[in-house]
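The complex appears here minus one protein chain, its other protein chains still in place.
We just call them A, B and C in the order they show up, numbering each chain from 1.
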Amino acid sequence: MTDVIPSEKLTRKDFESDQDVRWCPGCGDYAILATVQRTLPELGVQPHQMVWVSGIGCSSRFPYYMNTYGFHTIHGRAPAIATGLKVANPELQVWVVTGDGDGLSIGGNHLMHCLRRNVDVKILMFNNRIYGLTKGQYSPTSEVGKITKSTPLGSADYPVDPVAFALGCNAGFVARSIDVEAKHLAQVIKRAAAHKGTTFTEIYQNCNVFNDGAFEMFRAREVKADKQLLVEHGKPLLFGEHRQKGLRLNPARLSLEVVTVGENGITENDILVHDETNPNLALLLARMPFGPFPVALGVLYAHEQESYDSRLSQQLRASQERSGRGDLKKLLNSGETWTV
Amino acid sequence: MTDVIPSEKLTRKDFESDQDVRWCPGCGDYAILATVQRTLPELGVQPHQMVWVSGIGCSSRFPYYMNTYGFHTIHGRAPAIATGLKVANPELQVWVVTGDGDGLSIGGNHLMHCLRRNVDVKILMFNNRIYGLTKGQYSPTSEVGKITKSTPLGSADYPVDPVAFALGCNAGFVARSIDVEAKHLAQVIKRAAAHKGTTFTEIYQNCNVFNDGAFEMFRAREVKADKQLLVEHGKPLLFGEHRQKGLRLNPARLSLEVVTVGENGITENDILVHDETNPNLALLLARMPFGPFPVALGVLYAHEQESYDSRLSQQLRASQERSGRGDLKKLLNSGETWTV
Amino acid sequence: MTTQSPAGTPASSSLHKAPHKLTGAIVRFAGDSGDGMQITGSQFTSTAALLGNDLATFPDFPAEIRAPAGTLYGVSGFQIHFASQDVFTPGDRPDVLVAMNPAALKVNLSALKPGGLLIMNSGAFNANNLKKAGYETNPIEDGSLGGYQVLSVDISRLTLLAVESAGLGTKEANRCKNFWTLGLMYWIYNRPLEPTLDWIEKKFGKTPDVALANSAALKAGHSYGETVEVSHERYEVGAATVAPGKYRNMSGNIATAWGLIAASELSGVPLVLGSYPITPASDVLHELSRHKNFGVSTVQAEDEISAICVAIGASYAGKLGITTTSGPGMALKTEGLGLAITTELPLVIVNIQRAGPSTGMPTKTEQADLLQAVYGRNGEAPVCVVAAATPGDCFYMAIEAARLALKYMTPVILLTDGYLGNGAEPWRIPDVSELAKFEVHRQTTPVEGFHPFMRDPETLARIWPIPGSPGLTHRIGGLEKDFDSGNISYSAKNHQKMSETRAAKIAGIARDIPDLQIEEGKDSGQLLVLGWGSPYGAIREAVRRSRARGLEVSHAHLRYMNPFPKNLQQLLSRFDRVLVPELNMGQLVKMLRSEFLIPAQSFAKIEGQPFTIDELEERIRQVLEA
Partner (left out) sequence: MTTQSPAGTPASSSLHKAPHKLTGAIVRFAGDSGDGMQITGSQFTSTAALLGNDLATFPDFPAEIRAPAGTLYGVSGFQIHFASQDVFTPGDRPDVLVAMNPAALKVNLSALKPGGLLIMNSGAFNANNLKKAGYETNPIEDGSLGGYQVLSVDISRLTLLAVESAGLGTKEANRCKNFWTLGLMYWIYNRPLEPTLDWIEKKFGKTPDVALANSAALKAGHSYGETVEVSHERYEVGAATVAPGKYRNMSGNIATAWGLIAASELSGVPLVLGSYPITPASDVLHELSRHKNFGVSTVQAEDEISAICVAIGASYAGKLGITTTSGPGMALKTEGLGLAITTELPLVIVNIQRAGPSTGMPTKTEQADLLQAVYGRNGEAPVCVVAAATPGDCFYMAIEAARLALKYMTPVILLTDGYLGNGAEPWRIPDVSELAKFEVHRQTTPVEGFHPFMRDPETLARIWPIPGSPGLTHRIGGLEKDFDSGNISYSAKNHQKMSETRAAKIAGIARDIPDLQIEEGKDSGQLLVLGWGSPYGAIREAVRRSRARGLEVSHAHLRYMNPFPKNLQQLLSRFDRVLVPELNMGQLVKMLRSEFLIPAQSFAKIEGQPFTIDELEERIRQVLEA
């Protein structure tokens, strides 16, 4: 009973565990799970070379459904445990699944440090703007004034935007997608898998029990063309039914503005071209207020740098080359000694 | 023995406690303490209406030296304790003193949530890019490859910039200054005190024992004119001996560039004017790589919004107006009851 | 519990003509999460209450939010024990089991009493559901239910017929079957429909068609009983003689929230709650959030560390800081609790215990955090610990926790658990004037020779100087302080003195709490069953029955875990043996043995489930026979 299958032969089944999936019927998590399991076989990584780490939450149940190595840890700590895992064995492909509560409420600090260290783990944050598992309290991504069990008069907090936060933490790869956008999500996941260093991917996920329709303003079929800006490196930032709308830089106000190609003399040349290596553009895209602007989806920023784990293993190799493999006898007898 | 003194009569002495100051001789913390104690009398707030909260670290010893209310709490938790304090009594002026380790390493999560909630507390982060109290390990703001007791082969982490981080957390007020720049620091502190909502002020502070000279590249007399960009709302972003250098926006690359007024046809009109209400500009200023660029000091961003504590007290008032002051008897007898 | 009658405990050995009089009955409703069993149960409860029965209930939710329909782990249950005599627990094994689908049957059948009444919705016993529940053959047909009185009805179909007129969609219409079932149960136990009909009106007033449908279903179920379609016995459970007064149904978590509000009213100190949601504690946060007009501020913090720190900050500011949590959340408060102890600030930490270790079984109950509460911190960090015995008792122990915290300037840990928090009991509403106000001294004016660690010579409580007050500026922190000035001190003798003072302050609380009373039986004898927390009802009933059997056993129940009541040792010494039942692996028993050097025996159970009366009776017998 071994599970090594020639990579090209890997199928979705190879990534499905025997546990039955226990999310609420209709939960967006099902769609994400399906897309992930459909996409992984294309990565050429064996299930046994992969570890899925999670915290606590509905989203964090994810690893149980994956026929890989998996660790359902404690609330908010997945990035720290994943760091130890990756440092201990850089050969493994390490994924982290977290939620907006797990990752940004209790786990915000570990997320920050994982991102700034650039540990080579792939983080997927399922953002449903609510605490699902604990039955519906507001989260750090819930809108101001949100009425929940814990805020009957509306929440008094201003939310944080996961992507803007990740960029503020010097993340080297930042992307966004949507639970039901299978094709788009699959592409983003493949990009994340290919990137060396921490990757942060926010996935808007519908909690149909406690926050149903939270993203319908841009997730719904009828509006998506107009409300979703799918960014692609090197391509102009166009959107809309006929890709007639686009983003232009207003240098005076140092901000973006939505313009319509063809209207008052605007041509495609006026439209900003997406450069995923430009952190400033990524920030502007991340912070566009929804409504006047569409929501930016795709790889907003990607810049590879040596990862934390690879630097550490490099140090181990170097010190062994310099001083030779450690010798216990030498160590114990080093420094000042005397004989009786 | 009461300490109410007509505000206009308050002096530095009124803010000095009887404890002798125990930082290392030559520590930058002395300069900050002096500036704070000199500046507070101008705020018109009585010492007994002020609370100074800190975590743990050399910097966090600060409250002991202030003749106000003070709470030297536990490592990294000052923002959370300050939040409870401010919610409990919004009348108090609450200050938080933290370090780069206290605030960004162990305390990063509370800092983030304090900033995004916009609790009306004034945070001063003494950034010496080192752990002072524990005798010199690297911190999240230490440069890559930093050699310390815990990293004899150099640190493998990429640092985070406190100001960029704060902006990523939706901070409403973000500023930067330097321990020894008494006049500049005093101005920033006054601005912070006047701002309603969370204020985040990073103060570069020299730890002359474990990280001496960390900031000399822009802190030293000889270089400061050339290396410090003192931003002022509505004023052009000029710096240099004769204020001949300035920042210009490169719209194509969506980034800033340093230009010299008078050289190849550049006039003051080409120079960006600082707009502290523009978050995008603040981000660009915060992230300018030092060396090619100067370090931006002053109020980088300021945007007032209702604070968390004021929203909460508003809710308390509103619910009492709506349903009247709570009545225990009514409460106990509410809902379904029966009599035996 | 032995009975001939399928549906309860006969009032007399000889059975009369219908309706049979019963002294009590235990009914369990079980179905899919979507089947509305919790509503059915609570409606049956209100009606029983109105009829003057004494009662106890136990809801049992699935761990998943909305498990897929028909699955075993999606089964939701509600058990009620109602009687014409004292009721202390929801009962061990039900007399009647209502199974709305095969999964509900599979999960609950083993609990049903031999010969008990089994009501099933045959309409839900289709191939698909049977498969999900793991039945090869249909139990209704394969004769496997021989040992029970079976009443199998196609409730689904009959409900659809009954509500047709209301013109709902099939989905909505189907939802009404829990009321049909309730109607039938009302007929069987001879109960009026009106209270529920009124409730339906109130509840669904806004959607008249739904209201109409539910009422129709309820009546249909009831008349189904009347009509010839079934000739089943009926039963009657009379009113109990409970203390006169106004009653309400009270769950432990609501009682805790209201107790804290009461404490705030009685002390005049406003509450500030810092909390982070966690099962099974979240409802206390939810409830307190609903009462801002009592001046209650609630902060949903980013984590439990922040939650306790928010409370500590509030206490420093002069309010009463509260934090509520469970399991892993309690672990995270360890460091903050240490700070509150050394800065001597008033604070109430409510730990609604759940099954551990680590994440454990969040929806299951346990009492395994006692030693953590008493000993679980770095350094010598003494703290006061109290525990509630019943859902309603949470109200009084919450007040007590706040009173001691404010009087002694110390954190107080209130231990309840998931069983208390979610469980409910009829609760006599106290007359507010019965509740003793308590004096709290918040220092707001200058004091001669002031320093922040000046103490009340009697209670050893330190002064509570309130920020904002002129003349009282001061600094406190986590470093050791000088006894005489409150300044930082590294002096050896001073550390000894401060450590002893902190310990003496907590120990001194013993002078301020009631002596331990005997709940059942004599105040001396062969065996004392000493309990704490949620097993109260089960222990008391088991001791009662054992005494009825002539065994010389008594029951006492600890509500003060640290310090112990001052008469505890002397009370223990009056019994030959001491048995300590706990839902853990023996924690209180460890404390008793080390404190009093007595060979107290442990009856430890760690199944995430409450004690049954039977197993306690059994153990009592064994101990006495040993």
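Keep this in mind: contacts are C-beta pairs under 8 Å (C-beta built on N, C-alpha and C of every residue); 3 or more make two chains touch, one makes a residue touch a chain.
Small disclaimer: the values here were computed from a predicted structure and weren't measured.
Shown chains touched by the hidden one, complex as a whole: A, B, C. Across the entire complex, the residue among B:144, B:182 or B:209 in touch with the chain not shown is B:209. Residue in contact with the omitted chain (choice from B:24, B:45, B:259 or B:340): B:24.
Set against the missing chain, the residues C:69, C:145, C:242 or C:371 yield one that touches it, C:371.
Among A:223, A:252 or A:316, only A:316 touches the chain left out of the display.
Looking at subunit A, the residues touching the absent chain are 1-4, 17, 19, 46-49, 51, 53, 56, 63-64, 66-74, 77, 80-89, 91-92, 109-110, 112-113, 312, 315-316, 319-320, 322-326, 328-329, 331-333, 335-340. Residues of subunit C that touch the chain left out of the display are 63, 73, 327-328, 330-332, 334-335, 338-339, 341-343, 353, 355-361, 363-364, 366, 368-369, 371-372, 375-381, 477-480, 490, 492-493, 495-496, 499-500, 502-503, 584-585, 590-591, 593-595, 597-599, 605-609. Within the entire complex, the positions of subunit B that touch the omitted partner chain are 20, 22-25, 56, 58, 74-76, 105-106, 108, 131-135, 137-138, 140, 149-153, 155, 209.
The rule is simple: only the chains that are shown with their structure count from here on.
Interface comparison, B-C versus A-C: the pair with the greater number of contacting C-beta pairs is B-C.
Between subunit A and subunit B the centroid-to-centroid distance comes to 29 Å (mean Cα coordinates, whole Å). Chain centres here are Cα averages; for subunit B and subunit C they lie 46 Å apart. Chain geometry summary: the mean Cα position of subunit A and that of subunit C are 40 Å apart. Shared contact sites, meaning residues of subunit C that touch two or more other chains, fall at 292, 302-303.
Within subunit B, the positions touching two or more other chains are listed as 109, 112-113, 312, 315, 319.
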